[in-house]
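Missing here: one protein chain of the complex. Every other protein chain is in place.
The block that comes next holds subunit A.
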């Protein structure tokens, strides 16, 4: 059958084929996992806004796939006074999208803003005596004591990233959103074409000069752009986005649920693969402030029953290539991941042993309120497994499943259950957030300042502080193993495994940089 659109296309092709196809080949049409809900990667913590951030802004340093830092905007750095003074020099010729030169003062103001929001930045701020521009191309950190992780901090890929903005924009309060998306990155944001919830467009920054420094992969190395435009279509329904990809209306669909993966997997023109070599870790998190999980023995009783396989297959289906078990507190595949102290999570699972452990720990039938979402695939599936687990353990379970907006608020409630509090909840986080003990906020265990659940585990905190002082990777890895052992004892949460986020794009797209939705490197074959 000859389709009407095929006829129209054929007619149009006769008239303008070369120009049209050339223009189309220079446009990359992409469906993000969610709407671009803002333009400020510092003020709003969101992976979609991070992706926008890496297009529009540049960082002083980037990381390769082994998370080693390499210069990006920086030409290099000089350590003096036994590491207490670090001077960073900018590359020549860096320009913002408005044509202004990138100056050291822009970096200083941008880093100050970032340091107020980033976990890694806050650690750096606490160790910084002074941060000041020396001239247009050089600025200096004067530190209270040597900080071996300074350059790693400036390259950190976890949210929020230390993006460099013009000083006039970066002077905005970090809890207020900026309005002007002027950066110096490889793309310019086309504000006039932005339709929130529908469409966002970036154009190649013709003035961008990729770094010549070494390192490649993830955010390090030269950022070479092969498309004139990148167009994001916001398609909230995964089925519709899959149909648009099949029909050739878009080139790349960032992330989809398991059932859509099966559907698209049958299409030979498409390539489905993990978007990131790092999987996303899941968590079964406890509220340490309220009974019964204020009792560590009750938390540990759950270790007998938690099956990481159950949690992960609920998210991605039974294909073992799509998930990882035997997962601890650091993202599998990252430098600090290990199997230290994970024995309680391995071997045969036993509901009976868990029940017995609960009795021995003194569980007296207190209500256990599970908080779960209904609108995010990863957390919804995990909450359903957790709800089933609570029923099988025959505890006094109160299952509260609602939308993420409500869960996000309710998990902040530190009060008892009668006042709307909670006992346990399931979450899943970007693998990059769990790559080291500082960016990993769910591991932070200093009570009131910790993430909801408010674990108070001094042993974990002491080791996190110790990790910052470790002189080299081997020492850091040794401390990370001890952190994991301490966390398995105190259990801020129980790791529920990790799963790969699958992306789908046309096979004609090649050289995609693995990690997240990165728009340099990728090109049409």
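We adopt the following convention: contacts are C-beta pairs under 8 Å (C-beta built on N, C-alpha and C of every residue); 3 or more make two chains touch, one makes a residue touch a chain; residues count from 1.
As a working rule, contacts and distances are computed from a predicted model.
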**Prompt:** What name does the UniProt record list for the absent chain among "Peptide ABC transporter", "ABC-type multidrug transport system, ATPase component", "cysteine desulfurase" or "Aspartyl/glutamyl-tRNA(Asn/Gln) amidotransferase subunit C"?
**Reply:** "Peptide ABC transporter"
**Complete:** Which of A:339, A:360 or A:403 touches the missing chain? It is A:403
**Fill in**
Cross-chain touch to the chain not pictured, restricted to A:78, A:171 or A:198, is A:198
**Message:** If I consider the whole complex, including the chain that's not displayed, which of A:61, A:427, A:499 or A:519 touches that chain?
**Reply:** A:427
**Request:** Specify the residue from the set A:244, A:264, A:457 or A:513 that touches the hidden chain.
**Result:** A:244
**subunit A residues touching the omitted chain (full complex)** = 1, 3-6, 35, 37-40, 43-46, 117, 119, 158-159, 173, 175-177, 179, 195-199, 233-237, 239-241, 243-244, 246-247, 249, 375, 402-406, 408-412, 414, 427, 429, 433, 441-442, 444, 448-452
